[in-house]
Structures are given as C-alpha cells and as structure tokens.
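Here the complex is missing one protein chain, while the rest keep their positions.
Letters A, B, C and D name the chains as they come in the text, with residue numbers starting at 1 for each one.
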Amino acid sequence: MVLEVHNLHTHLHLKRGILRAVDGISLTVGEGETLGLVGESGSGKTLTGLSLLRLLPKGSGRIAEGSIKLDGQELTTLSDSAMARDIRGRRIAMIMQDPMTSLNPVFSIGDQVSNPLRNHNIAQGATLRSKVISVLTQVRIPSAEKRLGDYPHQFSGGQRQRIVAAMAIGCTPRLLVADEPTTALDVTIQVQIIALLRQIQADTGTGIILITHDLGVAASLCHRIAVMYAGRIVETGPVRRIYKSPAHPYTQALLAAIPRLGDKRARLQAIPGQPPSLIDPPQGCRFAPRCPARMDKCAEPPPTVTLADGHEAACWKLA
Amino acid sequence: MLALVLRRLWQGAISILGASVIIFVISRLSGDPVVMLVPPDAPPSLIAEIRTQYGLDQPLVWQYLLFIGHALTGDFGNSYRWQMPALKLILDRLPATIQLAACGLLFSVALAVPIGVLSAVHRGGWIDRIGRIFAMLGQAMPAFWVGLLLILVFAVQLNWLPAFGHGTPAHVVLPAIALGWYPVAAQTRIVRSAMLDVLDSDHIRLSRALGTPERLIVWKYALRNAAVPLLTMLGVYFAAMLGGAFVVETIFAWPGVGRTVVEAVFSRDFPVVQAGVLFTSILFVLSNLLVDLSYGLVDPRIRDVR
Amino acid sequence: MSASTLPARRIPWAALRRLPWLPLLVLGAVGIAAIGGEAISPHDPNGLDLSASFKPPAWQDGGSWDYPLGADNLGRDILSRIMAGCGVSVIVAFYAILFSGSIGALAGMIAGYFGGRVDAVLMRLIEIQQSVPSIALALILAAAMEPGLSTVVIVIVLTYWAWYARIIRGEIMALKGRDYIAFARTAGVSTPVIFRRHLLPNIFNTLVVLGTLQVGQVILFEASLSFLGLGIQQPDISWGLMLSDARQYITNAWWGITMPGIAIMLTCLSANIFGDWLRDRLDPQMRQL
Amino acid sequence: MKPWITGLAAASLAALPLAQGLAQSGTLTVGLGAEATIMDPTRSSAGVDSYFFGQMFEQLLRTDPDLKQINWLAESWNLADEGGKPVITVKIRPGVTFHNGDPVTSADFQYGMQRQQDPKLSRFSHLLNAVEAFEVIDDLTFRLRFKEGDGSFITSNLHLWAMPKRHIEKVGEEEYQRAPVGTGPWKFVSRTVKEELRLEAYEGYWNKQNRPTVKNLVIKIIPEDLTRVAAYKTGAIDWIDAVPPAATAEFAKLENTSTYTAVTGNNLFLNFNTHQPNSPFNDVRVRRAAAHAIDMDAIIKRVLFDQGERYAEIGRGTPGYDPDLKPYPYDPRRARALLAEAGHPRGFEVPCYNLTTPREPNIKEMGEAAYAYLSAIGIRCQIRQLEYGAWINLGRRDAPPEMDGIVSWMWSHGLPGDPGTPWLGHLHSYQAGKGLGSYSYTDNAEMDALLRQQQTTMDPVKREALLKQIARIKHDQVLGGLTTYRPMVTIAWRTSKVAFKPWPSPGFWRNFQEIGLK
Partner (left out) sequence: MLSLQNVTKHYQTRRGTVRAVEGVSFDVRPKSTLALVGESGCGKTTIAKMILQLERPTAGAIAFEGADTATMNAAQLKAYRRQVMAVFQDPYASLNPRLRVGTIIAEPLLAHENPGRAATEKRVAEVLDIVGLPATAARLYPHEFSGGQRQRIAIARALALRPRLMVLDEPVSALDVSIRAQVLNLLADIQLEFGLTYLIIAHDLALVEHFSNDVAVIYLGRVAEAGPTEQVFAQPRHPYTQALLAAVPQPDPDHVLNEAAAAGEIASALDPPSGCRFHPRCPLAIDICRTTTPEPRGTPHQAACHLVEA
C-alpha cells in the first residue's frame, strides 16, 4: 500500500468551538490505484487531503488522532521541516481545484514548474531545464520549450491545469492528491484532464486520491470510491459496487438525486434537510436525521459492515 | 505600450491644465503682490507702473491665457521677488527635491516592506503588533517635530549626521527619515494585507503542498505578488513626499522647490508659485506614468492588457 | 419541508471582548476635554502670566501643581491649552471628516455607479487634486483667505475628498456587480432606492473606517499648516500651533514642545489603532487602506 | 555758492583701528537665517537683500561700528545752496576699483543714479525725485542739483551706489544679475539659491585697513532657528546670524563663543485707528490709557529675552533722538482711570491685528502679550493673526480691508535710520495718489505741516530740531501709534577660530567688513 490512513481525526479549532471536520476515517491507496473521495461540501474530504500533507489551516487546524503512513512511514509524527523537505511535492503532490488561481501570476511557468524540482534537488542547471521541458511535454503542453518564459495568464484554463499537473508529477511522487481537479473546467476540457490523469497514472504508477463531489467524474476515473458524509466515510468499495449496488442509504439517495443523461424523470428524488453541523454533530449515525430508513438504533454509532470485495458500509440497516 | 504612454500623457496634460487653473485662480485671490514689492512710501504711480509691468492690470482670464500661452513656450514669467525667470528658479531647485522625495520614499518602502511582510507572516503575534505600532508612530507625529527631534538627537547630541545642507549621502539621511516615516504605516498596511491575501491564495497553498521552503514562499513567491498593490500606489506616495518636502525642506535647509514655493506664497510671488506647483504636478504625472509602466515588470498580466 | 429548520440568532458579544481599550481611553479623554472645555480646565488657556513663563512641569524643580505640565513662554498653562486643543481638534476633525467624507462618498458613488463619462470626469478631478501637493494648495488657500479654523477645514476637505472618492468609487464598482443589485435593477427598483438601500449601507463601514483613520491625518495636517504659520490661529488653540510656537524654546523648555507632541502622538496613534481595529472588524477586505 | 556743511569727514579713516596686516587665506563658513533674492542694490526690494549685496557694493558714505556717518567712497563732499536750491558736490576717493579692475569714476555714479531712477529696475526710483540733475565735473568729481530740499538724502548716505557702467554695458543685464561686480571687500564667486553664496576677498580692495583677512567666505542659508543653532553647535558653521532670542542666554555662556548684540534698524509700534469718526482711539485719553496699559519692560524681558530696546518715538542714535523723551510708564490703574475718564468705564471691544511673520523673532508672541495687557485694562482685544502679505494689505489705506482697530506695525530704514520718510507714510494724513500717509490712520493738520517741513529741510541741524519737535507732539498725543521696542539681533562666532568686528552696512549688522580666521 502506498498510503494507509487509520482512524484519522482532524479538528478545526474555531471561535465557535471545535469543528470535527474529519472524524475517524480510515482508507488505503495502492500503487497505481485511484481512490475517489466523494462527498458534498463540508463533508471533510478536502481537509482529509490537506491532512495527508499536514497543511491544515495555521493556528486552527490540527490532527487530533490517528495515523497516516506513506509506504509504511508514519507522517503524523514527522517534523514540519521534514514534511516540507521529504514529503510535500516530493512523495505526495497535489493538484488543486481552480487552475486560474493555483498558478502564481507573476512568475513564468518555467520558474514555477522547476520550483519543486529545484527545491527537492531533483535537477539543476541545464538538466533542470530539460527536465522541465520533458514534464511539460508529458502533460501535453505544445511547444513547451518556447513557452517556458510565458506567464500563467497566457494559457487557457485547461492548459493551466496541465501545468499544475506538471508541477505535481515532476518529482514522480508516490501519491497524488487531486482536489476537484476538473470542477472549474468546462465539460469538453474536463474530459481532457480526466484523460491526462489516467495517462499520468499509467506513466508513473502513482497512487491518486481524487477528491470530488461529482459522481460522474469519480465514476470515470476511480478504481475505488469512498463516500464521505459529515466527516465520516459511510461507504467504501470498488467503483462498480458503489454505483451498481450502493449499500448505504446516503449513497443511494445521492445517486438518486442527480439527473442523468437520457434518463428523463418527472421528479428528482431530493434528500430532505441539510448536513449537520460538525461542531455539534448528532450522536450515532450522522445521516440519520435525513435518512428515509431511519431506525431507533441509528442514535448509536453504526457498525462498519463488510459486504463483499472490500465493499464496506457503516449502517445499522446492514448490520 | 506607446498608446498607453500617449494616453497617460494626454490625461496628465489635462490634469496639469486643471491644476494650473486652480493654482492660478486661488493664488490671485491671495492679494496684491505689488504692495509687497514697494516701500510703504511708494507713490501710487509706481504701484500702477509695476502692476502694468507684470500684467496684473489685465482681466484675470486674459492673464491666465497669457500665462498658459507663455508657459507652453517655457516662459513662466519673471519672479517678482527674485527678478529672474521663475522657471529657472524652480528647475534649479527641482533635482534637490526629487532627490529628497526619492530618498524619503526609499526609506519608507525599505521600512514598510519588511514590517508588512513580517506582520503578515506573524499575523496577530507580537512582531505584528510592535511592527505596526512602530509604523503608525510615523503617522502620529508631525514631520517637523520628527525633524527637530532628529536634529537634536543625531546632530546636536550624538553628532553622527549633519543637521542641514545638501550634497553628500549623509546629508539626506535625517530629512529622508523625517519625510519618509509618515507613509510607512499606510504602506505597511498595503504590504501586510496584500501578503495576507497572497499567503491565503491557491498558488501559495500549492507551493507549500509541493514543498517550497517557507523562506522562499514568503520572500520570493508571495512578496512579488504583494508588491503590485504597493507599486500601484507609489506614484501617489511620491506626490505625498513632494508635498511633505514643503515642510521638511525648511527644517533641514534643503535647497528644494518646496521651500521656494512656501516663501513665494508668502511674498505673493505668483510666477514662482505657479511654476513650482505646476512642476510638482508634472512630476506627479510623470511618476504615475513611470509607475504605470513599471508594474508591468512585476505583474506580467498588465503587460499584455496594454 | 425540513428547509424550515432555522438557526437561532446569536448576539456577537465576542466583538466587544477585544475592544482596544487603551486607544478608546485616550480618545474618550480627548472627547471629555473637548466637551468640558474651559469649565474643566484648571486655567484660562489663553490666560497670560508672564511671571509664570517657562514654569517646568510639577515634578521638576521649580514646578508646581498649579501648572501640572508646566507653562509656556507666556506663562500659559500647558495642560489647559492641551485640553482646549482637544476641542479644536475635535471640531476640525468633525467638520473636515463630515464634509470631505460626504462630498467624496457622493462623488465616488456617482462615478462608480454610473461609470462612463461621469466617471472619467471625476477621475480627472481626482488626479488634478492629487497632482497639486496638498500643502501647496493649503498654503495658497490660507494666504487667499484668512488663516484660521474654517480655512483649515476647507483645505482639508479639498485635499481629502478625493481620497474618499477614489476608495468609495472602487467599492461601488465592486458592489455594482453584485447580483442583488443586478436583481434590484431588473426588478425595476429606482436608482435612488438602490443607492439608499444597497449602496450606502454597504459603504458605510468603509466610511466609518476612513473617517477614523482621517482623525490622525487631520491633526497632523493642521500641525504642518501651523508650522508654516497658516494653521489654527490664536485665540483658538491647537496642538499644532502649540508645537509650532514652542519649537524655538526646545532647548530652554523641553516640556513646551514635548507635551503637545505627546498629545498629538497619543491621539493619532489611538485613532489609527482604533481605525485598524474597526477595519478588521467591519471590513476585512479593506485592510490595505 | 554758500557752503552749509563741508567735509563731514569728522571721523576720518585714520581714526579707525588698524586691521591685521595678514594675508588673505582660508575659508570661513557662516550661517544666515534669511536669504536675499537679489544681488543688485538697484533692484533690491527687501531689507534682507542688503545682507548679500552689502558685501559687494558700497556707497559714498556709510556708518561705522559706532553708528556714525563717515566718508567712504567719497573723499569729501559738501552741501550748498544755489539760488534757493540745494546742491551737493562730491569728490570720489581716488584709487577705488571695481572687482574687474576698472577704476570708479563719476560716470559710474551717474550710471548708478540712472539705474535707480528707472522704475523698471528700481523700486526706489521715487526717492530720487528731488534730484534735478547730475553733473559730471571730472572723473572724480560730480555735482547733484536738487529741485527742492530732500531731508532724508544725506541720512541715506547720499543714496547712490557705485555701479560699473562699462562692465554692465559690456556683459549685459542678465549676466550682471548672475554675477554682480561691485567695489566692496567681497567678490562674487557663485550662488546657489536657497543654499549658499560663495564670496572671495577682493585683493584690489581700496581699504587696506578695514578689510577681511579670510580668503573665502561661504554664506549658508539656514532659515529654521534650531537647525541654524545645531549647525553652529556641530561646527558646520563658525559664525551664526540671528541667534534665536530664547538661545541668546545659552550662547552667552557657550565656551569658545563670542556674541554681539545690537539693535536692528526696525522700529515697532502699535497703531490705532484715529481717522474713523466712531473710533474710541480718537480720544487722546484712550490712546494714553493704552500707552500706560502695557508693561513693555516685562514683555521685552520675558517674551523677547531682552532682545529688544524700549524707545520713545525715535531710537538712540537716530536723527531726532531725544534722551529726555521717556516711554509711558506701566500704570494699569492710571490706564483704567483714563479709560473711564474718556467715557469707557467698562472698556470696549476692538479688533486687534497681530503680525505673525517669522521675519522678526517673537513678534507674534509680543503682540499677543501686548494685547493681553490691553485687554486687562478694558481694551478687550479680539486678536486676529495676519501673515505678512495680508498684514501689508490691511495696512494700506488705498484698498480694502480697512484697519478698524489696533495693529502692530513697524518701520525700518536701516541704521542708524531716519524717521522722516517713514513718518510721511505712517503719521501724515492719508492723501490718495500722493504717496502720503499710505499707511496712516492719523489725521492731524499740525503734524502734516511739520512733516512737510522736515521733508524739504536738508540742513541737519535744523532738521534735527524739527524731528525732535514732531517726536514730542507725537509722543504727547500718542499719534501715529504707540512706540514699543526696537528688536535686537545677536550674532555669535567661535572665538578660537574667527576674528570678527561687527560693521553695520548698509543698514544691518550682517556685514563682513572685518572678518578673518585666527
């Protein structure tokens, strides 16, 4: 396993109280595997990604409990400088949502792509330059050599996301955290980036955690899916199982709530209510207040039930 | 690029023209200069003669048109008091004022950038508080007071730096501090808030996520972004320095335009006032143009829009 | 529908907890001195007593508690004069801020909202204003009019309206793009109502912060004018005037120039710290001003 | 030709102390607070100008350090009467040369007069109105013929300046303004406006006894008092002009420093409006009340730091000075009584205009103090501060605004000074278009007659008597203002380094006639 996360708790210490953004999740990513972390906003998926890099909001965010192992090495106890020197960008890299803002507007892309390579002592001087060109070519930036001196605003959104990807894969990381990498893009561009991520994985064998709220994107890219709701993983399993036979009522409701092409129905099945506050979450199953199959037992924490083929769900109904 | 320069110059010309009207009209309201030029026992005929000599007997509008017409040919008239071309009087003083204003600005930026950056990095901490209060002190003390205290301490008591004069780098230190401290607080705010914004931006998050050392993130990647808003304001600050020079030049006996204009106002020496103020206006317009052109150097996005 | 579950309203007590007490104390003292006026000052601030000239502060040799902060060259009580200066500072700041703020805000709102030619004209006016050094303008104006309190106010208004206008214009241009204003326009809400309901309340915080920050600038500006001899004039008293008058006695009587200097410094610093605090509270986006 | 006075060379050059016969070498840096705008005596418009051109230009007569008039470029001169009209004949001192080496001749004085009579060049052209003709007799002799007597001509050192006719005609006016050439002990080197004037001792200077012994003189302009003092203390300058009054005591005690304090040519007074029908000051008792109300001695001591000399109408050393005329004593009780007698038992309110110029140290504070004293006896002053330009405007009679109360005013005609001409402006009743009473709020026919009489009286003895008579009446009636004090100036220099003897020329003490390095 490239990544093993066990019982991770990440808290945000806010003025209003402690926000339990990530509340005891466990997951694994294998070599060459893409894990989809799917959930709505506020479900904790982004903070999970940031926890892996130990890049939580300064002052308020901290990992309260749990372990994160990268190739067996525990990250939660590593010093900050070691994280920056050996892990971030070197062994775990990241792609962020908005390609329009994730590149520094006042530095040339040559400078920005070579930055991680330089910082991690992967290459210097002429080697650095040729390495940068090859990475940019790898992400299919046309005539990369000529464009090293260009600035981000001279590239389109899709190209910028490719450049971000180039920055991420330059040091051939073991794990790539892609946080909504296609959300800000148009569909015809989105499909290109999906293809790029597939190609990167094929080229480098890196493990990918794809953080997304888009069930369509997750379906087209992931090997396994973990569905998050209110700071917890409610269901995890191979992609086909999740989509074809979702076990958790939340997963089921989510899939029923989205319109699909070629599937015109009179009404969508809405999920009533809203996600709970994570400062003062409900006892027991967090989906219970909105769950159509709610039972009395749901007031207690639900057990994680293994269904088949690594398909697990946390629900009393399945117990 | 050329189009930008031309457009800015055109706008600048309009501004300077507007400024000239204001200065011309208000200065004429300030009273009759001739009585200050003649002895008390001068006969009225002499007064009338001098008024005619300087064209002060013409209608105001006509005086203004004549003034503009002459000004375009580089003739700002003779100073009533100095009896030499006002233009020469001002142009000879201009380099000293530019030098002082530039040094003042340099001092303020050299102080504001590190304080602003450190305040942003240590937001809410003691460096933030002390740094900002130090910066604010400049905004809480009249420049002439600062100037006098500086002279007392660094010239009279310690004898480290000269109290007055002009020529060597040592001479400019005290006046530049007296002049440059005032805008430090405002500039610190700009740098600090820009840094806070930048440090909170996606691309810095990405830089961190990719393992860029914090030192580089702050002083290289974030600072260049944060410099843009400060740079856009430098023209305005330069103008503020020119204004501040009116007071500081007097304290430090600095041979600049500010002092010349102050004295000219007191003696109703209109040609000098007009030339002096117009040239500071021109300096303002030019410095803004320079700023406009230069932030393309820092911000490539602007380079292409133009 | 469970959309009907609404959160309870919270009272923002936390906002009061971190009030900058020290600056507020200073500003409060200034306010009290301003309101109290001569009724609470120990001496007539213009009361001349040549026999008391250069009396040092009470704690120094030769000082007496009759003149706690000492006396100036004409034997006037420095404490009383500083207190009287509070009143003038408050009046000057009040009118200067009121007029420059309202003129600037109005101009900025109109230019920002309507854009186009109106905006272009205003921008030129602002640039004209900025291109004339304010001290020069002040000098000429003060020479044209009788120097004194109202001249100082007029000069400050002429100098600062552009500052307000520029910032407010920027705010309005950003606001104008907000969807709720777009909605109001599409729904046929009249322009005056849009100004009153949507624009004015939104720039109010900005105005409050700008006004607070201007307090210090007004005091310093007046001091600069006093230095050049064109600020507040006797029998009105301002700190700048005291400072300017006392500067020739700097080596004879340090208290003459130190006491009003400290008054200026404390007041400006307090106003600025308070303004910064307000800005952080009211409008985090405005940190850069 | 009936000679009235001959020679007037009572104080001959031989009586002057011998200057050290040292060679001229070294550089001296001095600090002045005020700056001249003009380097040409003809074009001068302000008193400060003479601080600068006074180093380079000379007149026929001048005053010596004891304020006595002596012959200077004139070897001798006399005043005669020819057909009822005065005539002055002057013999120029031989061997005097301009800085370019040209000898000084009658033609240069004639040229100098022509320049002074040209209103385009000179703001004092009217002062030569009485001169009818300039006759060149030979290279070193000329004669001035007068239409009528001009009482102030002689006290003004015969008015004329030696101007290098040939040089100016050769180089042109503009170049001459840039680099002036005179006969004085100092030769122009360079000038940076607002910064400094550089001079060099003129080797060919005619007066070998009273001349500087230092080679180079750098005059720095440092207007701010504290900065100028700091410059002296830090050693940047070795001679300082106008030590701030508050610092004079400190300077007197400074080690290695000599100070010199003397009256300036300025005469200050408080003027009352006595020409408007409803003015309370039309009553002489009110004016006398004001005169008794002010403790001028206290003001001089406390506010002016003793940098002032109290005077009654005419200062010591000035023509017409009368040692028997004493200032009104401070007597507030008498002042109140006089006020009550005049029908103002509860006093009255009056606008009091106060000049705030930095040109005269502490004048603003002095005015405030004086007005406070007036308020104390019931002449309740509503103080209005005026800067110089507004103040001059207020003072003028021929344009609004009208001065409707009390104003602090002054007159200055150099040292030792002559009150004749100033009085015509300040004391004579206002006559529009004639240059009489231009700044006067007094309307008194007796005064007018006496003033006209002194104006045309050239005989110094007769004139002296007339001036004394006017002064007595003026004092008794408190007409044309209440005289207050004559400011004093203190100059200081480093004893170990500078040898300096103060010379007042042409009317102020900032003259480097005899200065050198030790």
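Going forward, contacts are C-beta pairs under 8 Å (C-beta built on N, C-alpha and C of every residue); 3 or more make two chains touch, one makes a residue touch a chain.
From a predicted model like this one, the values you see are computed outputs, not experimental measurements.
Touching the chain that is not shown, out of A:29, A:84, A:200 or A:239: A:239 (per the contact rule at the top).
Touching the missing chain, out of A:106, A:234 or A:254, is residue A:254. Here one chain is not drawn; of A:111, A:145 or A:214, the residue touching it is A:214.
In the full complex, chain A makes contact with the omitted chain through residues 40-41, 156, 158-159, 186-192, 194-195, 213-220, 239-240, 243-244, 253-255, 257-262, 264-265, 267-272, 274-275, 290. Touching residues on chain C toward the chain that is not drawn are 1, 3-4, 6-7, 9, 178-180, 182-190, 193, 197-198, 201-202.
Keep in mind that, in the parts below, only the chains that are shown with their structure count from here on.
Of all chains displayed, B has the C-alpha centre closest to the centre of the whole protein C-alpha set. Across the two candidate interfaces, B-C and C-D, the one carrying more C-beta contacts is B-C. Of all chains, the one whose Cα centroid sits at the greatest distance from that of chain B is A. The geometric centre of chain A is 90 Å away from that of chain D, both derived from CA atoms.
Put simply, the C-alpha centre of chain B and that of chain D have 39 angstrom between them.
Residue positions of chain B touching 2 or more other chains, listed in rising order: 30-31, 148, 152, 250, 266, 268. Multi-chain contact residues of chain D (touching two or more other chains) are listed as 226, 387, 389-390. The part of chain A that touches chain B in the complex is made up of residues 53, 55, 84-85, 87-90, 93-94, 96-98, 101-108, 115-116, 119-120, 151, 153-154, 164, 167-168, 177. Contact residues of chain D toward chain B in the complex are 37-38, 43, 45-46, 119-120, 123-126, 177, 192-195, 220-224, 226-228, 230-231, 233-234, 236, 387-390, 392-393, 395-396, 398-399, 411, 421-422, 424-426, 432-435, 438-439. Residues 225-226, 229, 244-247, 250, 295, 298-299, 302-303, 354, 356-358, 361-362, 364-365, 368-369, 372, 383-385, 387, 389-390 of chain D are the ones touching chain C in the complex.
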